[in-house]
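The next block holds one structure in the form of structure tokens; read it before the comments.
The complex appears here minus one protein chain, its other protein chains still in place.
Let's look at chain A:
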Amino acid sequence: MASVLIDGIDKNYGPTSVLRGVSLSIADGEFLTLLGPSGCGKSTLLRILAGLEVQDAGSISIGERAVDGRRPKRRDVAMVFQSYALYPHMTVASNMALPLRMSRLSAFQRLPLLGHLLPGTARTAAEIEVEVTRTAKSLGIGHLMARKPGQLSGGQRQRVAVGRAMVRHPAVFLMDEPLSNLDAKLRVQMRAEIKELHQRLGVTFVYVTHDQAEAMTLSDRVAVMLDGELLQVDPPQDIYADPDDRRVAEFIGSPKINMLEGVVRERGLIDLAGSTLTIEADALPGAPLTLGIRPEAFYLVDYGGPGALTGSVRMIEHMGSDLFVHLDLAGLDHPLIARLLAERAPHIVPGQTLHVGVRPDRVLLFAGDGRRLRRKVESGRASVTPIREIAR
């Protein structure tokens, strides 16, 4: 059980800067996910945490002790690798027992034949076996102990890798994209198992992934990384609904958030795509800004006018309960994607002209540099021009 403090970490490979001033505090028992596209430095940060790489600047504390310069085994962390990194020549039992053998048996006791003759070896080995068996049973791999990794399925290997990390009772679990080698169905199942494992063990988890679904479902907090920088660290729902940065808003959410360029006309009015929305913005008239609107923030209205956007339907994706409607708007090069409830939006056909309203409280405003412009939403006051709502 330990908290983790990452303070001002820099890392360069030659002229390439991989991490720039990354600082992050992880609470004891928290499940924190480092989320970002490949190449953003999240795995490097995890490897620095584990002690497999050395940072160029900054420091790492685990359990309120600085661990910089300590070897991985002295940091009380366990790591699950993307490739599982199981030793192919060892059985499942030996794979899982290795960390315990390394920590509890001396170098002499580990010698192939001679080691068994030394006092205490047999007793310690028996204790290790008991613990390994108990851990394996708790993961449902008790029957696989005599097999080698090559004889296991992907999901089973994954469990062995988790088991090898678990037997040591580490203070911090580090997981580097542990599910990315599994097929979609197994991934969802293992995701649930990892969540359960975290709840059962109650230790700190640092989990690296590029899959936002994993990050959203597993985490207490998500740390979004891009180009070696930490953009935002917040609970999943805030990362989605209240992003600090345009890049975070664009990275999270599927389908992607709609980004529309607009201009402030006057206080409370923003012109965009041939329409005017009533939205309070903390910007001077004439200032350009970007409106981020999630697909589900749209609703169907029956005629155009102020506060509504009008476009022609390019394509419809049926998702069962929802429809993703792609709308071509005048003056926009990308189609707008609106998520509408299927039952409320019948008979939409491609080519049709459609009017959609926008929930003003769901519009995210971004400045030209990508910074979020927060605004005070006055509760009780409908800030959209009242037009008759026919959907939702």
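Going forward, a contact is a pair of C-beta atoms (placed from the backbone, for glycine too) under 8 Å apart; a residue touches a chain by one contact, two chains touch by 3 or more; residues count from 1.
Following the convention adopted for this analysis, contacts and distances are computed from a predicted model.
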Protein name, per the UniProt record, of whichever chain is missing from view ("Signal transduction histidine kinase", "Aspartyl/glutamyl-tRNA(Asn/Gln) amidotransferase subunit B", "ABC transporter permease" or "MoxR family ATPase"): "ABC transporter permease"
Chain not shown: contacting residue from A:19, A:77 or A:308: A:77
Listed residues A:98, A:239, A:289 or A:364, member touching the removed chain: A:98
Touching residues (missing chain, whole complex) on chain A: 47, 50-52, 71-73, 77-79, 81-83, 85-90, 98-99, 102-103, 107, 148-151, 164
